[in-house]
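In this view, the complex is presented without one of its protein chains, the others remaining in place.
Our next item is chain A:
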Amino acid sequence: MALAHGSLRPARTAGLTLLGLLPVAFLVVFFAWPVVAIVGRGFSAGGVDTVLGDPQTWRLAGFTLGSAAASTVVALVAGLPVAFLLARVRLPGIGLARTIVLIPFVLPTVVVGLAFRALWPDGGVLPLVLANAFFNVAVVARTVSGLWAHLDPRAAEAARALGASPWRAFRTVTLPALAPAVASAAAVVFLFCATSFGVVLILGGGSYRTLETEIYLRTVDLLDLSGAAALSLLQFAAVVAALALGAMARRRRESAVRLRAAQVTARRPQGGQWYVVTAAMVVLGLLLTPIVALLVESVSTPDGWSFAGYRALAGTGANGALQVTGWVAVQNSLAAATDATLLAMAIGVIASVVLVVLRRSPGLLARGAGETMDAALMLPLGVSAVTVGFGYLVTLDALPGDLRTSPMLVPLAQALVIIPLVVRMILPVLRAIDERLRQAAATLGASPLRVWREVDLPLVARSLVAAAGFGFVVALGEFGATSFLARPDAPTLPVAVATLMGRPGELNNQMAYAACALLMLVTVAAVVLIDRFGSAGEF
């Protein structure tokens, strides 16, 4: 049988092109078109050059990039030991650690912002940087551990046997192999931090502003579309630069490495590894602190402990603060997150498969197309949610069914945020699969389908489940994009929390924290279920 030794026959190229068009079409309709339309309005209004010429604008840009870079470094330093813990360590309670690390990601920004405010009442740069990192440790831990769990440890062991210190073995053998995942995670975290909104607003205390908060202010409050367009342009340029850097880092280090089934590589830590495990535990402890604090807040009243906030969740809150009960909000969240995850997995997996093929193909054109598509898939993370949301308002009525007010809009917007995460989690694993494994299997007479089933799928399965689970959790907690969109009166849990937080009264405050606790609980349940399902598929 003919093997596709990196070469593509025309028919296959056509099929691949069709397949690749699917994610591209999705991005064009639900991202590029709305963004171009709204930014275009700003341009036609004029005055863009004035904003770009203002030194104030460049200070904003500098602060945005600087603080996002700082948060990314903190998230990497905190996330890598946790990634090691999740990927390589077999100890009781690892499953719990896997769950804990995800919780910060779903917490509503207003809650985390207020929790950090309790520690740093005057706000400032430090709590801002730490809070953004707090949200994103999960991205690093999950993305990197996904690849790490599959790395064959024997290369590092060989280096050790040849006399390398554990650190040197890590630095020269393991780290290069992990580089694509680390670079991917760093790019995602940077984009999340550079465009974070609520945290900056609450902890920046009004005096620290970023491009994102300024775009929001000018779009939503001032309707200064040309000012917003100028800033969006700047943000876009910064994002493209960051993506290009990330792609360069990935390209330099990327190589096919030997992947193994995860369970073989996890073992009890030895010697110096205990330091790393301890560091990971410290990080988990720090992540738990605000979580515990808000649990405490949910049961404390001026008159002592009380579960009144939790009991209130069965109803619609004090004076009907919510329009539906807390439980209905849970259902809304689950439904929207399920839709968003299915969509994002469909688009993300197709995109990843296409990207791997393009990358392996010999033509410069194909590889260039691959690089461009790879970067384009990440862009939604780097563009202001308010830009996308307002873009929907001026474009999506042109589609059949006036999507602007459709309940589909929330899952669509959430999917836009999840797709880059799915791609970044699956792609490193797909790319790292040694082509020779496939060729060997094919030589031994396996059909292409069987090769996929026996070689690719087992190696990718866990990452697929992990990506789906992670995407689901992100969708559960997603607030930014959702809240800017015209949406039906079916509040998700984060929206319910924000509503409750915006009202005076003891009970509403407790109820908001109780709703947060509920959000965490739903997250934990989802993660446990998915992880169980994932390991059941393990061989």
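The working rule: contacts are C-beta pairs under 8 Å (C-beta built on N, C-alpha and C of every residue); 3 or more make two chains touch, one makes a residue touch a chain; residues count from 1.
As a convention for this text, contacts and distances are computed from a predicted model.
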Given the options "Heme exporter protein CcmB", "Thiamine transport system substrate-binding protein", "CRISPR-associated endoribonuclease Cas2" or "Putative hydrogenase nickel incorporation protein HypB", which would UniProt use as the protein name of the unshown chain? "Thiamine transport system substrate-binding protein"
In the full complex, which of A:A25, A:L222, A:L399 or A:A440 touches the chain missing from this view? A:L222
Residue among A:A229, A:V451 or A:C516 touching the omitted chain: A:V451
Where the unshown chain meets chain A, residue by residue: 3-4, 8, 12, 15-16, 19, 110, 113-114, 117-118, 121, 201-202, 204-207, 213, 217, 219-224, 301-303, 318-323, 335, 338-339, 342-343, 345-346, 349-350, 353-354, 356-357, 360, 390, 393-394, 397, 404-408, 411, 438, 442, 448-449, 451-452, 456, 483-484, 486-490, 498-499, 501-506, 508-510
